[in-house]
Each structure stands twice: as structure tokens, then as C-alpha cells.
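The complex appears here minus one protein chain, its other protein chains still in place.
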Amino acid sequence: MSNSELEVARAAARRMWADDRASRKMGLELGEVAPGQASVRLTVEPRMLNGHGVCHGGLIFALADTAFAFACNSLNARSIAMHCSISFIEKVKAGRRLTAHAEARAQYGRNGIFDVAVKDDEGVIVAEFRGYSRTIGGAWVE
Amino acid sequence: MSNSELEVARAAARRMWADDRASRKMGLELGEVAPGQASVRLTVEPRMLNGHGVCHGGLIFALADTAFAFACNSLNARSIAMHCSISFIEKVKAGRRLTAHAEARAQYGRNGIFDVAVKDDEGVIVAEFRGYSRTIGGAWVE
Amino acid sequence: MSNSELEVARAAARRMWADDRASRKMGLELGEVAPGQASVRLTVEPRMLNGHGVCHGGLIFALADTAFAFACNSLNARSIAMHCSISFIEKVKAGRRLTAHAEARAQYGRNGIFDVAVKDDEGVIVAEFRGYSRTIGGAWVE
Partner (left out) sequence: MSNSELEVARAAARRMWADDRASRKMGLELGEVAPGQASVRLTVEPRMLNGHGVCHGGLIFALADTAFAFACNSLNARSIAMHCSISFIEKVKAGRRLTAHAEARAQYGRNGIFDVAVKDDEGVIVAEFRGYSRTIGGAWVE
């Protein structure tokens, strides 16, 4: 990847993130973004626990989905999620810090397949996510 | 379904909901619960929008996943989500009110498959979700 | 549904089936087709068993996928499978007769979501399948 591809990926991410009130409100933090990949972090707080006393699956999904969204938009073609699947591997209690790392698995036509692993700080996998994206026309950065 | 099955489903739901800080914090409202089914609602607010200016997919997932969780726990056997998939059908702007309705599709051994349709107040489908659950032992209500 | 929609669905199915050497070779039999739905049957023979001594998952998938293909093409818009998922619920031994019944769950733009239940003659579910289709332009019948 060239320097300019990396700069475009980061600029697209800054623009998306600036307007992404939902991700910030849910406590997500944007990490590194590069062409075809992105990382997002979440530290699990008591307000994120469900009726089983563990992190709500919706938040773990949101973490993975956001990494996916930044990865699939990193090539500067506006893209949306069409379909996603997630496997919950380990329960997550409050205090644990999670990182979702998304990377492109396949790209064809307007379609992309991205894999996202959600791990804690020890590298233990807590969820595996696969997202299917589609470009919708338009760019993030000129 | 007998009256008592309905009462047990509702009592299990009340107990789960009481401890579910995450769902309340995300703005979800618990609707009707019956054996094998549950409804959850969300009114999309500006704080729920992502960088595309539409409702964050993580929140739509959380809405569907929560309906799934209450449906799969409604038979009083503690159950967790193993795997979920979601298709995003229509973008959702602020002000729209969504309802996720979950119902059992198949149950076998400790496994369950539940379908969740997410619709707006006009009945337009905005997402389709399928969740795979597994019982983990224990009951919600004696 | 009108009589003519039903006739078109059946005519499209006859045309597809005539060229579908693979389905016939695998032992599939086309059942009823109507707008948005289709049934396909398979009687499990010893030549269809895998290394566990039960019906190969690929054949159960092929059965469900074929019902899906006929259902999503029944509206006379040529359509292909983009993505499919299947859950294997029960092992199937030789001699059992299976029927896959597909029906439309949601249709939006060029996309369709179809659910397929695979059951034996007693109505026992052996697999659940969900298929995502996309129209590709063109019709089966003028």
C-alpha cells in the first residue's frame, strides 16, 4: 500500500468518525485504520451488562460492526453493511478491554467480505464476526 | 399455551429485564413476551445515528438480539446466543419507531433457532435477523 | 395470487428444471412451485452417505438450495443465490425421504430472503436454511 492510500484511508475514517454519534455514545474508540482494515476498542463498563450479568451481545456486535464499517469504507468508496453474522465465543464481564480488528477477506464487484476478530488484551477471542458490504456510490475524500 | 406458561414467560422476562442495564441504556423498551416469542421497541434518536447519518447497525442488531434473548429465555430455561445473523434491508433515519418481534422457528436438544423481523410502525421491514441459542442449565423462575 | 401468476411460476420452473442436470443427477425431484415458493424432494440412498454413515451435508444443502432457487425464480425474474446459511438439525440415514419447502420471507429492491425447512415424511425438521437472492435481469417466460 502506498502512503497516499494510507492517508486516504485515515482521512475517510476521520470524516466518518466525526459524524458517528452512535459509536461514541456506545463507548467505542476508533483505533488504527489502513486500506482494507480497521480496529475499534471498547472497555466493558457496568452500564453495558445484560440480564445475565455479562456484556450485552448488541454491544459486542456494535464493536465488531464498527470495525467492519471503517474497514470497508477505508478504500474511499462509500459502503454499507448488507449482511453480518457473529459467533459469541466467551462471556465478557465488566472491566475487560476488547479490540475488534477487521480485515478484508474478499472483494468482488461492488461486494466485500470482511472478517472481524474481537479479542481481549490477552489475545483471547471473545467473538468472531463476518460482514458483507456493498458500495453505494460516492467517495469520502476527494 | 396455558395461562401458567404465559405467566412463567412474563415472570422470566421481568427478572431478566430488571438486571438488563445495557438494553435500557441503549433506549430499548420491552414489549410483549409469551412462550417462544418476544417484542422489543426502539425509537431512533439523533444520538443513535452513525457516520452515514442513519441508525447505527449495532443498535438495530441490539434491538433484534434483545427480542431474540427474551424469546429464547421465555420457556424458563436459561439460554444464551451462540450465533446470530442479520440483514440490513432499509436505512433508518431519526424519529422512526421500530419493533423487533422474535419467534421460535425450531427447537432441538439444547438448541433453538429464532427469527426476528424488525419493522417500523407502517409494517415496513428494515432488518431480518436469525438467532441460534443454546440452553446453559438453570431456570429463571421456580 | 392469480391463475396466471401460478402458470408463469410453473412455466419458469419447467424451463429451469429442463436444463438442471445437476439436480436430477443428485437425485432431487421437483415438487410444487407457486409464486414465491417451491418444494423439492430427496430420498436418501446409500450412495449419499458420508464417512459418518449419514447423508452428506452437501446433499441436504443441495436439496434446500434447489428449493430456494426455484422459489426465488418463480416470479419470473432471473435470480441467483448470493449467500446461504444452513443449520443441520438431525442426522439422516438411508431410506428417509426428505422434502425441502422454500418460501419468501422478505423482498426488497433486487434482493430476496427465503426460508427453507427440510423435513422428513413425519414432519420432523432435519435442517433449516436461509437464502439471500439477487435478480440479475431477464425473464424465464415471455
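Residue numbering begins at 1 within each chain, and the chains themselves are lettered A, B and C in the order written.
Just so it is clear, a residue touches a chain if its C-beta (ideal position, glycine included) is under 8 Å from a C-beta of that chain, and two chains touch if they have at least 3 such contacts.
Keep in mind it's a predicted model, so treat the numbers as computed, not measured.
Enquirer: Which parts of chain B are in contact with the chain that was left out?
Expert: On the chain B side, contact with the omitted chain comes from 83, 85, 132.
Enquirer: Can you name the residues of chain C that touch the chain not displayed here?
Expert: Here the touching residues of chain C are 15-23, 25-26, 46-53, 55-59, 61-63, 65-66, 69, 78, 80-88, 91.
Enquirer: Provide the residue numbers of chain A that touch the chain removed from this figure.
Expert: Output for chain A: 85, 87, 89-90, 105-106, 108, 111, 113, 115, 117, 125, 128, 130, 132.
One rule holds in what follows: only the chains that are shown with their structure count from here on.
Enquirer: So the centre of each chain is just the mean of its C-alpha atoms; given that, what is the distance between chain B and chain C in Å?
Expert: 29
Enquirer: Take the average of all CA coordinates in chain A, do the same for chain C, and state the distance between these two points in whole angstrom.
Expert: Each chain's C-alpha centroid was found; their separation is 34 Å.
Enquirer: Round to the nearest whole Å and give the separation of the Cα centres of chain A and chain B.
Expert: Computed from C-alpha means, the inter-chain centre distance equals 22 Å.
Enquirer: Taking each residue of chain C in turn, which ones touch at least two of the other chains?
Expert: Residues 85, 132 of chain C each touch two or more of the other chains.
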